[in-house]
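Presenting subunit A:
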Amino acid sequence: MIEFDQVNKWYGDYHALADVSETIARGEVVVVCGPSGSGKSTLIRTINRLEPIKSGRITVDGKDIHARGIDLNDFRSHIGFVFQQFNLFPHLTVIGNCTLAPIQLRGLSRAQATERAMALLERVGLANKADAFPSELSGGQQQRVAIARALAMQPPLMLFDEPTSALDPEMVGEVLLVMRDLTREGMTMVVVTHEMGFARDVADRVLFMDAGRVLERATPDDFFNRPQHPRAQQFLADIRTPFAHAV
Partner candidate 1 sequence: MLVAGLLLSLQLLAASLMLALPVALAVALLRLAPVAALRGLGFAYVESIRNIPLLAHMLFWYFGAPELLPEELKQRLYAGRIEAMSAVVALGLYTAAYMAEDIRSGIRAIPAVQMEAGRALGFGFLATMRRVILPQAFRVTIPPLISQTLNLWKGTSVATVIGVAELMYQAGQVESATFRSAESFAFATAAYLTVSMLITGAASWYQHRFPPRAL
Partner candidate 2 sequence: MIELVHDYWVYFLIGQYPNGPLGGLALTVLLASLGLVLALPFGLLLGLARVSPWRWLRWPVTLVAFAVRGTPLLMVVFWAYFFLPSVTGVKTDQFTTMLIALVVFDGIYIGEIVRAGILGLPRGQVESARSLGLGWGRTMRFVVLPQAVRSMLPSLVNQFVSTIKETSLGYIIGLAEVSFIASQINTQVFTKPVEVYLVLGLSYFLMCFGLSRFAYWLERRTSRRTTVRSAPKAPA
């Protein structure tokens, strides 16, 4: 479904993405991990063109996303993106956040959009907070709303950029739970995360990155028990804490 073909990106002199070539199939759940500055956030942000690339090609569903004449807004509306900082709109209520895009972009009536949004809020366990403002919610609650907001557009693909990195530890579980439920429905997901427990139990594949390159790609079982690349081995050795969020 997503294909990277020799993708390169520089920030000035810094080679952020180096000759990245990967394929992600429909329905796959791929976890991207690696040390700080490895380029994993940059990689996921190139998929919906939040970051531009210098060379190479990225195709989603067979279409080159940088082709001339592509409707960027329409393209983005079919991809759900969840940010590390949640980025909820503070001046709108929870339900307002979730209905804005469906009403404006899919032409739904307010009633239809609300119905859809309430169902999603139900799923993430926050239906009773529909009329609250983001400032009244905890971090974990805000992130769950952010997921519901992204799902409201019914995208075939969901991207998660370190969704739990900014949360207090006790709230990480509730978000990962929601994400696991999504995988069980066959959603195509690309997740940048440090949560190794999630990767182990939920992912179909793990991509390990360092210094802009994908150094290893394997099933979770292979990656965590038999890492091939020395850098990957070192990375796993450095994470010696037990998996606190075994999902």
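Per the selection procedure, all candidates are chains of the complex that A comes from, given by their letters.
Throughout what follows, contacts are C-beta pairs under 8 Å (C-beta built on N, C-alpha and C of every residue); 3 or more make two chains touch, one makes a residue touch a chain; residues count from 1.
Here the structure is a predicted model, which is why all the values come from computation and not from measurement.
Every candidate listed (1 or 2) is part of this complex; the one in touch with subunit A, counting any copy, is 2. Within the complex formed with candidate 2, the residues of subunit A that make contact are 36-37, 40-41, 48, 50, 73-79, 81, 83-91, 100-101, 104-105, 134-135, 139, 142, 146, 149-150, 153, 162, 165-167.
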